[in-house]
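Here the complex is missing one protein chain, while the rest keep their positions.
Chain nomenclature is as follows: A, B and C, assigned in order of appearance, with residue numbering initiated at 1 for each chain independently.
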Amino acid sequence: MASFLAIAKIDVMNAKREKEMMKIREEFPILDQKINGEDLVYLDNAASTQKPRTVINAIKNYYENDHSNVHRGVHTLSVRATEAYERARQKVTEFVNSPNKHQIIFTKGTTESINLIASSVTNLIEKNDEILITAMEHHSNIVPWQELCKRTGATLKVIPISEDGDILMDKYREMVTNKTKLVSVVHLSNTLGTINPIEKIINKAKSHSAITVIDGAQAAGHIPIDVQKLDCDFYLFSGHKIYGPTGIGVLYGKEDILNKIDPYQYGGEMILKVTFDETTYNDLPHKFEAGTPNIAGAVGIGASIDFINSLDRDLCHKHEMSLHDYAMDKLERIDGIRIIGRSSNKSAILSFVIDGMHPHDIGTIINQKGIAVRTGHHCTMPLMDFYEIPGTVRASFSIYNTHSEIDKLIDALKLAIKMLKQ
Amino acid sequence: MASFLAIAKIDVMNAKREKEMMKIREEFPILDQKINGEDLVYLDNAASTQKPRTVINAIKNYYENDHSNVHRGVHTLSVRATEAYERARQKVTEFVNSPNKHQIIFTKGTTESINLIASSVTNLIEKNDEILITAMEHHSNIVPWQELCKRTGATLKVIPISEDGDILMDKYREMVTNKTKLVSVVHLSNTLGTINPIEKIINKAKSHSAITVIDGAQAAGHIPIDVQKLDCDFYLFSGHKIYGPTGIGVLYGKEDILNKIDPYQYGGEMILKVTFDETTYNDLPHKFEAGTPNIAGAVGIGASIDFINSLDRDLCHKHEMSLHDYAMDKLERIDGIRIIGRSSNKSAILSFVIDGMHPHDIGTIINQKGIAVRTGHHCTMPLMDFYEIPGTVRASFSIYNTHSEIDKLIDALKLAIKMLKQ
Amino acid sequence: MTSNLYKNQLIELSHNPYHFGKPEKIFSSNEALNPLCGDKITVYQSGDSIQDIDLWFESVSCIICSASASILAQNSEGMDMNDGIEFMKQVETALKDGTLLDHNLPKALNCLGEINNYPSRITCATLPWSTAIELLQ
Partner (left out) sequence: MTSNLYKNQLIELSHNPYHFGKPEKIFSSNEALNPLCGDKITVYQSGDSIQDIDLWFESVSCIICSASASILAQNSEGMDMNDGIEFMKQVETALKDGTLLDHNLPKALNCLGEINNYPSRITCATLPWSTAIELLQ
């Protein structure tokens, strides 16, 4: 009786919270559509979030009123475009609590941010140095380091994880030695949902003077980021995963290391002086921003940060986790289901496999019911090897999802299982 | 009398053409605004063109209806986003007449396209090889090659130009030898307006088996491009200079060389298989497109190509050149003016300096009259050194400009001269 | 209103695929990956030569891919090499173009007739065929 009451109480709370959230859902025009005759149920938020009207309109308004090339122009539109671009940088600065605006570099996305670092630190890495990543990294946080190791003769080492999907911290502590030159770790795993203890990871790495890189692609939209508190050397994320546009990403770096490493791309904006004999590079952040930047993209990510700041983030978190827990509970009652990723510190990402059924078949069938999930390896093939599975079905939740959408997911899954089992 | 009639006849033709063009002007919402109380006169098109409504709406519609991450998804939105992205690639394919879709790589812009090549060809360049560029290149077509030379020990050689701003083709022919491994030349100079004889340049380079790179940043919006006829190895341009969005660019490459050179960035999409020991790369074009691409940017550049295809390009060209010639004629009557760039084969870009006056002062003063021109070195510092000037005033014309806007430019210039001479 | 692609025939095929497994005597084999999903297939030519086609396969893959491989193995069996390659190329193209039902192809293929409505799944269907063509050529 007590437990029944407790559950009922949670339900009422959830319902109340969800009602709040539904005002936010209305801000997302794409969600209001039919797929195969059914209401769209978008549960592929870890791949890319949808965009609120304010972000879409910010881009539109920029092009309709203020567009011009930035930085080198004296005319009004160029001044306005420059201000819009730099205002976006200021917003990112505050969003991650960077001590300075010039420590925020705009890139194409997380992948480019990591590639930039892996390329530009080349001069700091030597043969016999070691680079540490974890077993749950996204390909974009694996392959650039493999290539760096090839170039320099350094060794890539992989910090193991538990069956639940947690980093084995004891193993990690043993692996960090004076040979460790760089540690690059995902903040929030896109496949497992695990939130890694990056403070501890960074601390340990710093005790051996290793450079620390945090892949925040999944975290930035869900967890408030404070780079000064984290004290990492680099923190990276993508616009399109935090309600912002495609084609824009962020690299935060500590000032001393940004000054120490090489530029990445060469061209306009990033130079101070060019002669055919010699070129002098510009100061931060320009040193790392060659060519005409994605001005509209920056404006868009600025608007997406405004949007996030307008939210009650604690409420959003609770809502997302309530969706997650609700789905987890229902999923576990389905025969033959195996949840991949059971960390006790998780975000609202749910990966699973179903005995004898291939994720792609499940994904295709439930799409007939309007349900969008991601299926496959999620760019974490080595992690799939670890779990000895070809891929997972991944439902990832965002602020605009509802409990009834999860009911639809569960119903559709049951149908798929029935079809595939026949 | 005869000559007076001839002039009158041209004026009537120009006026008729301009009337046609004014329908197009209406497609550009940004142009209809006041700057400092005066009608905006946007003559900074070589820095970045404005965007027609169709391009802005294509981006908006994409986010409002179809957005999702591409390529790896089985659900409807992901399929739609992938189709939108690949349809844009198909449009670019036809736009430059590439034999295949997979020879079109999406990048951030021209600067990234050149950096990609300069990085990925490293394995093909040896000590004592020579790389040729011209004296009129944009910084983005200088600095990446300087860095390549530093890395490989190759030598960067500069093809000289005449006072009028034409490549000295005799000198060029002498400079191409069996040491020449790569020739990278701008198609249309952003400072001088010169249209270079790239067919001849490419032919000569190929006779010595050199790789040919054409910087088409300025050309792509003005000159129909046929990469098969040109037979260059690489052709590059930016979306934002062809009425498209910022943050998206194109690299066309010949298939054999794209297969031969190294990938540029590493991560999702560009891999076939990843283990911690070894990674296998994906086929073209994915090999060069790591990470979530700028999907909305691709949709936007696709719409900008549709827009260009909807134009009577011959009419547009005649209109732009009529603006150029009209402005040139009026400018030459102003005391103390010196035109920079007098090639007989020019596009609608007009650079000039005025005796004893600094371009920045002129630009700032005429902005008070609503006139937007670019002032400075235009990212061609070595070219400024050649002409022994600190910079120029550059008026660059587009399809939506009018003859009366040029009258306003001339009046504003006269006012600026009066003010600065006092 | 459930998927038209997942018909009984297709699902049955995938549950009991023809020539699934390593043959006793392997003449040659070819492995391929589906870059979209990371699925893997190995196609084997059984016996002593490549002249008379006798394909087997192993895969970690979805129903579409397994069923498609099964149809391939069954319908190419006994063809001589040239005919076989031609046949396979015809099927591969028809799968990609969505013209599977327009040609005079084995009836068994009809269960993949809807595949062109599922663009992200076409590679699943073509993978066995392209891998076999590569093997034989």
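Here, a contact is a pair of C-beta atoms (placed from the backbone, for glycine too) under 8 Å apart; a residue touches a chain by one contact, two chains touch by 3 or more.
On a predicted model such as this, the values are computed, not experimentally measured, just so you know.
Colleague: Omitted chain: which shown chains does it touch?
Modeller: When the full complex is considered, the omitted chain touches A, B.
Colleague: For the chain that's not shown, point to the residue among A:25, A:53 or A:71 touching it.
Modeller: A:71
Colleague: Among B:122, B:162 or B:364, choose the residue that contacts the chain missing from this document, as touch is defined above.
Modeller: B:364
Colleague: Out of B:21, B:56, B:316 or B:384, which residue would touch the omitted chain in the full complex?
Modeller: Result: among the candidates, B:384 touches the missing chain.
Colleague: For the chain that's not shown, point to the residue among B:165, B:193 or B:376 touching it.
Modeller: Hidden-chain contact among the options goes to B:376.
Colleague: What does the interface between chain B and the hidden chain look like in terms of residue numbers?
Modeller: Looking at chain B, the ones touching the missing chain are residues 36-38, 358-361, 364-365, 368-369, 375-377, 381, 384, 390-391, 415, 419-420, 422.
Colleague: Identify the residues of chain A touching the omitted chain, counting contacts across the whole complex.
Modeller: Against the left-out chain, chain A lists 71-74, 78-79, 82-83, 271-273, 280, 282-283, 286.
We take it that only the chains that are shown with their structure count from here on.
Colleague: Considering only which chains touch which, how would you classify the arrangement: line, ring, star, complete or other?
Modeller: If you draw each chain as a dot and join those that touch, every dot ends up joined to every other.
Colleague: Comparing the two chain pairs, does A-C have more C-beta contacts than B-C, or is it the other way round?
Modeller: When A-C is set beside B-C, the one with more contacts is A-C.
Colleague: Report the chain whose mean Cα position is at the greatest distance from that of chain B.
Modeller: If we average the C-alpha coordinates per chain, C ends up farthest from chain B.
Colleague: Which integer distance in Å separates the CA centroid of chain A from that of chain B?
Modeller: 33
Colleague: What whole-number Å value describes the gap between the mean CA coordinates of chain B and chain C?
Modeller: 46
Colleague: How many angstrom between the C-alpha centroids of chain C and chain A?
Modeller: Each chain's C-alpha centroid was found; their separation is 37 Å.
Colleague: Any chance you could list the residues of chain C touching two or more other chains?
Modeller: Expected reply: 36-38, 118, 121.
Colleague: When you check chain B against every other chain, which residues touch at least two of them?
Modeller: 72-74, 78, 271, 273
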